[in-house]
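Note that one protein chain of the assembly has been removed; the remaining protein chains are unaltered in position.
Now for chain A:
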Amino acid sequence: MSKSLYLFFGLSLITLIGCENFGPEEPMEFELLDGPLDGLSISEQKRFLAGDIAFNDDVFTIEKGLGPIFVGTSCASCHSGDGKGHPFNQLIRFGDNDLTIPSMLSFGDGRNQIQNKAIPGFEPESVPDGFPFTILVAPAVTGLGLLDAVPDADILALADPFDEDQDGISGRPHYNLPPEFSEIRENSIPQGNNYIFRFGKKAGSYDLLQQTIGAYNQDIGITSLYDPIDPFSGLEEDPEISTQTLNDVVFYLKTLKAPIPRNQTDPDVMAGKELFESAQCAACHTPTLTTGFSHIESLSFKEFHPYTDLLLHNMGPELDDGFTEGNVETSEWRTPPLWGIGLSANSQGGQIFLLHDGRASSIEEAIEMHGGEANNSKDRYSSLTPKEKSQLLKFINSL
């Protein structure tokens, strides 16, 4: 047989045997935001996979119910790689600047989120003249199940609404009335009919089911059994997503792993961690929380490090958009978790867009834009030496 045939079939054999060794390597676990919690059972992993497909692969078309007015066409269009969103898919909410007057309701569905895109033949919404509004960039969705499983008592233990310790920081939980479909957490500590809300930039959602149903409805224009009102017409419509898919997505969000910190033994990172504590950043960005009991074993009684206290804080005029949500004042924002912040550039296109509307293009800029209860911490940061600042930023980037 000719050399050419030997060569061809020899290479074919090498291909068959060695093909596994000629592919791109799997990224290290700590480089990724997505992925499941450790210890999920096989049935839980199957549910995770179903939710993963619905969250990351399902794209809504007009035939599948998109819009007619909307913000994005899929979950992943705002939460690429389960990370923070990009300003091109920003959300806009508008309303009142005064909690004491009844909430301004608008458009067909009586909600306050603008659907700023529309399918052909329809007009998107825009903010009515004269109303205050805020722009929001989608948050990362990792580790949400852990935050969901933190007992109310632990959140309340961090609260200091009247600043009794006189440290200038007075976080409070957002109490509001949960939707009827939400299952109240065991061992909740209500105030009358109101319960602690913990998800969203202004803690506007009680749980991940409410957050997910609202996102499908308000971001994509998809009605569900729980939220059948179409954002455009304001009329009740048939569900455009199955309850099974909703539950799968909620399960997926609950069981996404927490971001894994990196370079924790680096001397600069270790020094930065101490500076983070001494600058009182940790007073709101609480490093460690613990979950209570969860029906998902991997979420039960776990210590984790989100760098949030899940409380509302007055961030001063610097971050006051003049917009209220629920029972949250215009200058109040729920402390965003800092975990995964060092990986944000991998989901925001190589840059970072921080704070609620993405206005900060670096961690340092974000710190300098803090105000209100964070003024003291900002001042302490400003007084650090360049080396100390670099260490502090390195630590935050390692989260």
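Everything below uses one rule, namely that a contact is a pair of C-beta atoms (placed from the backbone, for glycine too) under 8 Å apart; a residue touches a chain by one contact, two chains touch by 3 or more; residues count from 1.
In the analysis below, contacts and distances are computed from a predicted model.
Visitor: According to its UniProt entry, is the unseen chain "NADH-quinone oxidoreductase subunit L", "ABC-transporter", "Phosphate-selective porin O/P" or "Sulfate transport system permease protein CysW"?
Guide: "Phosphate-selective porin O/P"
Visitor: Which of A:T61, A:Q244, A:Q264 or A:S382 sits in contact with the chain that's absent?
Guide: Within the whole complex, the residue contacting the unshown chain is A:T61.
Visitor: Which candidate, A:G130, A:P267 or A:G350, sits in contact with the chain we can't see?
Guide: Of all options in A:G130, A:P267 or A:G350, contact with the hidden chain holds for A:G350.
Visitor: Name every residue on chain A in touch with the hidden partner chain.
Guide: 1-5, 7-8, 11-12, 15-16, 19-20, 22-27, 59, 61-63, 66, 70, 72-74, 77, 80-81, 86-90, 117-124, 346-351, 353
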